[in-house]
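Of the protein chains in this complex, one is absent; all others appear in place.
Labels for the chains are A, B and C, by order of writing; each one numbers its residues from 1.
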Amino acid sequence: MAEPLLEVRDLVTCFEADGGEIAAVDGVSLHVDAGETLSIVGESGSGKSVTSLSIMRLLPKPAGYIRSGDISFEGEALRDKSEADMRRVRGRRIAMIYQEPMTSLNPVFTVGQQIMEAIELHLGLSRRDARARAIDMLRLVGIPAPEDRIDDYPHHMSGGMRQRVMIAMALSCEPKLLIADEPTTALDATVQAQILELLRKLKRELGMSIMLITHDLGVVAETCDRVVVMYGGKIVEEGDVRSIFRKPLHPYTEGLLASIPRIDETRERLHVIPGIVPNPRDRGAGCRFASRCAYVMDECRARLPELRQIATGRNVACFLAEERNR
Amino acid sequence: MGFLRKIVASRLAALGLILTVAVAFMAIFAPWLTPFDPAAQDVTQRLIPPFGRTPEGLHLLGTDALGRDVLSRLIIASRISLLVGVAAVIVSGFFGVMLGLIAGYDDQRAGRVIMAVADVQLAVPFLVLALAVAAVLGPSVFNLVVVLGVTNWVQYARVVRAEALTLREREFVQAALALGASTPRILARHLLPNVMSSVIVISSLQVARMILFEASLSFLGLGVPAQIPTWGSMIADGRNYVSSAWWVAAMPGIAIFLTVVGINLLGDRLRDLLDPKLRHMER
Amino acid sequence: MARYLATRAIYSVLVIFGVAVLVFFLVRLGGDPTALFLPPESSIEEIARFRRQMGFDRPLLIQFGEFVWRALQGDFGKSLRYGEPAMRLVWDRFPATLQLSAVSLLLSVVIAVPLGIAAAVNRDSLTDRVGLFFSLVGQSFPTFWLGIMLILVFSEKLAILPPSGRGTWQQLVLPAVSLAAYSTAIITRLLRSSMLEVMQADYIRTARGKGLSERVVVYRHAVRNAAIPTITVIALQVGALLGGAVITEEIFAYPGMGRLAIQAIANRDFTIVQAFVIFMAVLIVAINLAVDACYVLLDPRLRKS
Partner (left out) sequence: MNGAAQPLLEIRDLRKYFRASGSGFFTGEQPPIRAVDGVSLSIERGQTFGLVGESGCGKSTLGRLIARLIEPTSGSIFFEGRDITGLSRSDMREVRRHLQIIFQDPYASLNPRMTVSDIIGEAFEIHGLARGAAKRQEVAKLLDAVGLSRAHIDKYPHEFSGGQRQRIGIARALALKPKLIICDEPVSALDVSIQSQILNLLKDLQREFGLAYLFIAHGLAAVRHISDRIGVMYLGKLVETAPSSEIFTHPAHPYTQALISAIPRPDPDAVRDRIILEGDLPSPAAPPPGCRFHTRCREASRLGTRCMTQEPAWHAAGADHLAACHLVENTGAQ
């Protein structure tokens, strides 16, 4: 099998907070193959965003740092790279878009200036060519009259338009991997549909890989090939999108799926995952989902279940996985 | 006392606390701490340098042009500095918080008038205004407190108003309105408690500022009456002898400096703990 | 944008009118202003004559109307001591004060801006600690005391700089330094905290995510945003500098407006004090207007397309 585009092995990322140390990402291994869309799903505090910032080495300093693990991209170890070498990866080979289109663009520069900046830096184009390319990119992401809009400031644009600009900027240097961190969470449903459609189209046309971070399983079902489900800093389930949705093996994935309000069926009551996401300080020795799990056993509280392969490409961290797969 | 422990977790803030407590202690117990009678003159023993001896004893910080013990006068003068600083902050804080709350809650009529008055006052440099008012009213401790208090409400009013404006839109205030809460209730129960941490921070930094201004006005002879020693007027007295007896002017300045540094260090820490968003505040 | 500035300009005129009201009532705070102008030993006849002469015996409203009417023409009455129009006396001293304040401001900005940025970028480094130390010290001693100590060291002991007067650049050094200390401290501290805040912004993460070097991130993306709150502080410092100049000029016997005002207070020459306060207010309001225009240049969000 070909080497994956991105491979993360045993990543542990910690944050310093109030004198203590919290492992926001606690031993995560995952990979993204060329041309595929991988989704990382989880609720707030699951460690999904921190994983992506670790890959980009953009953790907030000095509070956050990678404790251990390897990250390799196209066969190169990103953790060993100097800061200068890492800058040639960011924006050029791995690009990122973020949750908040309203605050992710610098308010004092035009959108054109901000897109051209990356093009001039990485592709070495002249200002004039960079501008032409920026206009092309704006057209590609579906901004009408890009020759005029290129000189607009971010505050002239709606949230959906700004997210298109962010995408144009991210894709301007034709990266191999696009990390999209909750790219539609802050947007309205119809705008979300526009942006997801755009991402699908661009992926087809440009042949890149996407790592999509989201909490919305609906978004996952529509856009992704494979899914990684995270809970409490750990991967609890991994597999291709069909098998996960058809037969979730981890009780958390199952609960998450069941609690989505669906419009195609009527239920009197919604399914509920009881309890609250536990504070990372109060993690015990056992399974992190134990306190909210409907199938909890004594063993779950005593010992942390390892992520094990249950079927081809299907990994689950639950003692009952085999039984549930039958 | 968890909060006190948080304050002194920073070494600088601990230093600030020690300095502040020391000065406060000095001011409160001044009459029992002075080694000499601060008013006793002896022209034969004038301008004795620090650590100099006279028949009466050791003058740690020397004597001034009238032969008075500088240390004793410093200790007595700390009373006026702290008294004026704290009283002016109470007066200005009271008016500032009240007007700021009103201006923030009703930003249409009352708010506009209040903020226009604030802009008028800000158009005149504070020292100039205080100087002019003090000159008209004449020197007295009471007048000084009134002048400093009345001319410094704007700092509170602006911060409190800005906070009240956002608090008013916050959903807990909306919820109280939906329950039928009256305006006094909204102001007292929902707005005031939520601006208090800012007010405490501003007040602490304002005490330092008021001490500096009191010194400036007293230095110019427009503060307290001449017979009451203050750090500012002591510097003014010493100014004429600065080439021959530097300590007379230098010592009160150092006293002001240590006091103000202490309070500022403490205030900075309070701000970081209570209200980090005030970092941009103009002192 | 022009409309925005026009609104500000009209508001500024209202503010200055407010200052005029303030100044008018200022001398009447203690009741009859006659007592303020004349020495306490004046005879009853003298007082009565002076009161008639100044119009203090007429109804307050008429006095105020006349004050405003004359103020509009730049007439604030004559100085009792010099016999010349008060506003002209103030105006004559303005260049000296302007020079002192401008040099001090320049000094503050030249020191504070690099120091504030360096402190924020290298947080908790030696630079940061030094910057914080100076900003704490700079705002904790009285300006006038610093002036006296500078005179003691550089004029009395070392004898390398003159302690007073105006004319040569050497005479400007000590007053400018002592006046600049406080502003330098404030600007350093605020620029540092603005920079720290801006460096947390989402768009800085975006800039880093593009692969820009830290230098470009700081100087292109962060500084321009941090400049907006810092300009506000610098503008406020102009007011503080002009106010601080009063006492600094007094210490260094520097012939500016501030010294004139202090002498006028000592001489009970309140027409000068009134003219001085109004003049200051006009100056500060004008500076604030200029700052508003600056915002529009710096922050495209304020520009109307």
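As a convention for this text, a contact is a pair of C-beta atoms (placed from the backbone, for glycine too) under 8 Å apart; a residue touches a chain by one contact, two chains touch by 3 or more.
Bear in mind the structure is a predicted one, so any value in this text is a computation, not a measurement.
Across the entire complex, the residue among A:Gly64, A:Gly112, A:Gly160 or A:Gly233 in touch with the chain not shown is A:Gly160. Which of A:Thr51, A:Ser172 or A:Gln192 touches the hidden chain is settled by the complete complex: it is A:Gln192.
The chain that is not drawn here is touched, among residues A:Ala23, A:Ile150 or A:Leu256, by A:Leu256. When you scan A:Val12, A:Leu58, A:Val277 or A:Ala311 for touch with the missing chain, the hit is A:Val277. Mapped onto subunit B, contacts with the missing chain fall at residues 170-172, 174-182, 185, 189-190, 193-194. Subunit A meets the missing chain through residues 43-44, 144, 158, 160-161, 188-194, 196-197, 215-222, 241-242, 245, 255-257, 259-264, 266-267, 269-274, 276-277, 292.
One rule holds for everything that comes next: only the chains that are shown with their structure count from here on.
Taken chain by chain, the contacts run in an open path, each chain touching the next and the two ends left apart. Measuring from the averaged C-alpha position of subunit B to that of subunit C gives a distance of 21 Å.
Computed centre separation for the pair subunit A/subunit C is 52 angstrom, with centres defined by C-alpha atoms. Counting partners per residue, subunit C has no residue that reaches two or more other chains. Taken together, the subunit B residues at the contact with subunit C in this complex read 116-117, 119-129, 131-133, 135-138, 208, 212, 215-216, 219-220, 222, 232, 235, 239, 242-243, 246, 249-250, 252-253, 256-257, 260-261, 264-265, 268, 279-280, 282-283. Within the complex formed with subunit B, the residues of subunit C that make contact are 11, 14-16, 18-19, 21-22, 26-27, 29-30, 36, 136-137, 139-146, 148-149, 151-152, 156, 186, 190, 193-194, 197, 229, 233, 236, 239-240, 242-244, 246-247, 250, 261-262, 265, 273, 276-277, 280-281, 284-285. On the subunit A side of its complex with subunit C, the touching residues are 56, 58, 60, 83-84, 87-92, 95-96, 98, 100, 103-110, 114, 117-118, 121-122, 153, 155-156, 166, 169.
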